[in-house]
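With one protein chain held back, the other chains of the complex are shown just where they sit.
For reference, chains read A and B in written order, and residue numbers begin at 1 within each chain.
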Amino acid sequence: MNAALQATLEFWKLYWAPLLCGVAVVAILPLIVGYIVLVERKIMADMQARLGPMRVGPHGLLQPIADAVKLLIKEDIIPENADKLVFWLAPVLSVGAGLLSLAGLAIGPAFQIAEDVNIGILFVVGISALGIFGIVLGGWASNSHYSLMGALRSSAQLVSYETAAGMALVSALLFTGSLNIKSIVEAQSKEGIWFVLLAPAAFFTYLVASIAETNRAPFDLPEAESELVAGYMTEFSGFRWSLYFLAEYTNMIVVASVATTLFLGGWLRPFSGVSWLNFLDFAPPLLLIAIGAYCVLRVTKQPTRVQQLFMLAVAGLCFVVALVLAAPVVLPVIKPSLREALAPFYAGIHGGFWFIFKVSLYIYFFMWLRFTMPRYRFDQLMRLGWHFLIPLSIINVLLVGVALIVGAYFHLQGWGLLLVTTPAAILALVAAFLILAVEKQHDARQDQTAASDFYAG
Amino acid sequence: MLDKVLFYFFAGIAVASAALMVTRRNVVHSAIFLITALLATAGIFLQLRAEFLFIVQIILYVGGIMVLFVFVIMLVNLDVALQQIQFARQKWVALIVALALAGQIGVMFWTSGKMPGQGLPVLTAVAANRLPLNSEAVAKNLFDSYLLPFEIASVLLLVAMIGAVVMAKKRA
Partner (left out) sequence: MLPIEHYLFLSLALFIIGVIGVVTRRNVIVVLMSIELILNAVNINLVAFSRLYGDVAGQVFALFIIADAAAEAAVGLGIIIAFFRNRETVLADEMDLLKW
């Protein structure tokens, strides 16, 4: 018994920090997701020349909390003939996979729950792919045709696009030779160039495939309102529904983080190796100060006392974060001897800022696309996946490999590698478009029934 | 200690869900229990410090093959199948086969332990912190010593892919 106690204590001593981080992620993530939804609604409103949510809090800043309360106190309905256990399990599975995959990610060099995982990026990708079972089983358990159709579409879509995404990851990993997230980012810092420039075709493939994998518009066929009510979520309500919602946005964060780590330089500042661009270090605090100042200016425009105070609080938060960001870059200017001591703080804090900034840009792109593009038809989606993206990604892996060998022969490094990788990317794209054109001709020659696949319903 | 706890945890889940998988009437439930069994096996792989295999198991087996299974299960009509008897009249055959198999292996364990140099190896494994980096080691082995089998496996996959497409294709 004593040995067991000893072991337990040992366990806690070793793992208390990651466990605490994990609890923090689980606790904070719903809030973050709520605010992502608010931002999405605001962007949508802006693109459609509306105001968006304005009532709860100044400019609707408290809307996510109101939404959360509404969802939590709603009645939880389980359909009569549903498979109770699976119906209960499915949303939990979906959310669990999303949250678990966050463990492998590194937000800056200092913040990583599972440190130095040998399989790094594969862990994140693999675990987040498990979320599909939540969707498929949920759709099946609801015992409704719309749900089942949504589930079927979702699984077909995921299987098709996962291949392309995996191949895109492989062509980026060819540059690093390691799966560890830290070494991937360090490789980009060593080359002095992000992999988005070295493997543009792979980034494009991953971008499209990640939209399809997260079931976002224009590939949101599993939950297409005009065809399937709400797809696999049709029968879910209240808390269960909000779990699916949480899972969807967590998955968005995960794919955006993977893309950021692998293609957009992770936590590196743009041009981190170029010393005369070091003034970019002052951009993050200045940006936040600008936002805070704007909030202060807007205070007088708020109708009620409470809203004015809230606006001031938001401005104060911005200033505090700006101060935290400014400290590691301003102090060395005042007192150069501090530079060494502040280096880890600089790496951690600014790394975190840039990582979150890039992830936000990626997610913003998702939203932009959602409000711009019309939804695909299912056979068009399948054709895009199988006839364009998968050939493109496979050819790209081959050509990037060849380019790397040629580059190694001529001792090319960093920006010089562009000389060989750019032709490779162009060649891959041309080949993929050729394949698509040939397939289109072939499809046109076949009769119309071939187009309406039996998955499409 | 942690090793032991993890092993019994994952092994318990694996065996229990495997048993449930074979006995469930509903095919979707069977698939769910197979998924948990496979995940538990992945946990065993992790406990054996085979990280790369752990993630391959999850990505390929659970995320690939099992999605395919679930997809096919939902394509073929389940409602009819649920009404039918799920077990063939071979329970006794199965029991005998299983017992024979278990007995055979048990006898093998029993006898091989008595012969010197023939039993199960009793050597202790290399300490975990002295193992090489897993995915690098696997890659080196796969593309160095086992390059030819690797190529053959790719041919096998190609053949299987074409075969599956031909099978599942609608007659024009």
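Simple rule for what comes next: a residue touches a chain if its C-beta (ideal position, glycine included) is under 8 Å from a C-beta of that chain, and two chains touch if they have at least 3 such contacts.
Fair warning: this is a prediction, and the values are worked out from it, not measured in the lab.
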item	value
Displayed chains contacted by the hidden chain, counting the whole assembly	B
Touch residues of chain B, complete complex, unshown partner	3-4, 7, 11, 14-15, 18-19, 21-22, 27, 30-31, 34, 37-38, 41, 44-45, 47-50, 52-53, 56-57, 60-61, 64-65, 68-69, 72-73, 75-77, 80-81, 84-88, 90-91, 93-95, 97-98, 101-102, 105, 109, 120-123, 125-126, 131-132, 134, 137-138, 140-142, 145-146, 149-150, 153, 156-157, 159-161, 163-168, 170
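Here, only the chains that are shown with their structure count from here on.
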item	value
For the chain A and chain B complex, residues of the former touching the latter	3-4, 7, 10-11, 83, 86, 89, 117-119, 122-123, 125-127, 129-130, 132-133, 136-137, 140, 148, 151-152, 155-156, 158-159, 162, 166, 178-179, 454
Residues of chain B defined as touching chain A within the complex	1-2, 26, 28-29, 32, 35, 51-52, 54-55, 58-59, 62-64, 66-68, 70-71, 74-75, 133-136, 170
